[in-house]
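The structure appears below as structure tokens.
Here the complex is missing one protein chain, while the rest keep their positions.
Right, subunit A next:
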Amino acid sequence: MTVAALLDRPHTIIPAVLGSLAAAAAGALVGGTSAGLGLLMAASATASLVAALGTAHLVERIGSRAAAAADGMPTARPATETIPPTAAGDAPRTEGPSIAPGDDAGRSHAAAIAEEVRLYRPALQAIRREATEVSGDTEQAAISIIERLKTVDREIEGLLSFLNTSNSNEKVIEIIARTERSLAANRSLLDEFLAHRMADIEESRERLVGIEGMTDEVASAVQDIRTIARQTNVLALNATIEAVRAGDAGRGFAVVAKEVKDLSHQSDASAARIDQRLVKLRDVVSASISILVESRTEQERQALDTISRSISGLAENLECLVTHQREVLTKVLDESGRISDTIIALVGSIQFQDCTRQRLQQVTRLADVVDEHLEILERSEDGSAFAAETSIRTKLDALMAGYVMASQRNIHRTAFDGTAAQEDVGARIELF
């Protein structure tokens, strides 16, 4: 069996293998980013994935060329063409002219294909290396992300712990409560003072009213005195008449009557003066009562009411302060709860790395199978070693059994069987 004949299988299998590699590598990248953590991936890991995809594109290109070569259509290539270097760092190389048909041409054709095939191996090695490095890099990045998230979480916990253990809310409330108690005590004293003051004023008013009453009594007595004085004057006048009527015998009596008359006039005049002063005293007392009750009392009441309202306002402001403090702390606690949920979700999302790792492992295994097979192909000049080897189809079928997720099997089926039938994941959570 010749190498060209052996390429009958690679003709159909290898493009599918390379296509599968490209799809798997792309799937790993998409899977990783679709986890919503693309922005968190380390730059090196992203660069490696991109490099792996670049290699996959190269391999796809080589695979399509192999198919074209095995179909006997090498002339589809230009006379010279530069193949870009692989990710492994091979230098670019230039291919020779196309091969003419014929027996010799068949051998040359086989040699050309063998030369093409030799390219697959470094490409596969590059894919394996990239896949391994991407897996390692994403693992390190994922661990770093988790550690940093845990640090953030610890810092938030520390802040909440400080808020709780320092009892800042309770402290503020206690300070305000003390102030409120003090204000209430002051207000109580003020009310007490106000009550005492009102009682004092009332007592003063009552005393003034009493003085006013006594003044009236004295005025009444004065009126009595004046009445007596007038009656005494009348009596003195009658006595004088009777003294005149008595003649000389009544002369001495007339002197007495005159004295009595003078005394009655003096008594009436004194009583009149007393009455005038009593009127003035009464006016002063009335004015004092008016000032005391209507003016000063009202002013003091207004002033004390103002102080009382100020104290009430201060207490209300303190209550607002307590409410605001409570609202702030409640907001902090609520927000920290939401942050905590987000951290849990982010930490949980790191599972994407394990899924990516397993997919990349499968890429590596696929590359291993193909590389191993190509090595045999390379070594098998007469086909004997290759004939003894298990077919790549069998190996690829065996590889199918090692897949650990539906997406891997779907990619494999699409690549190798051309089937569009997709395996359903089924219930993501099933309790038996």
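Rule of thumb we're sticking to: a contact is a pair of C-beta atoms (placed from the backbone, for glycine too) under 8 Å apart; a residue touches a chain by one contact, two chains touch by 3 or more; residues count from 1.
Here, contacts and distances are computed from a predicted model.
Novice: UniProt name of the unshown chain, from "Chemotaxis protein CheY", "Transcriptional regulator", "tRNA 5-methylaminomethyl-2-thiouridine synthase TusC" or "Amino acid/amide ABC transporter ATP-binding protein 2, HAAT family"?
Specialist: Per the UniProt record, the undisplayed chain of the complex is "Chemotaxis protein CheY".
Novice: Pick out which of A:127, A:257 or A:355 touches the chain that's been left out of the picture.
Specialist: Among A:127, A:257 or A:355, only A:355 touches the chain that is not shown.
Novice: Which residue among A:246, A:291 or A:406 touches the omitted chain?
Specialist: Of these options, the touching residue for the absent chain is A:406.
Novice: Determine and list the subunit A residues touching the chain excluded from the picture.
Specialist: Given the touch definition above, subunit A has residues 35, 139, 142-143, 146-147, 149-150, 153, 340, 343-345, 347-355, 357-358, 404-406, 423, 425-432 touching the missing chain.
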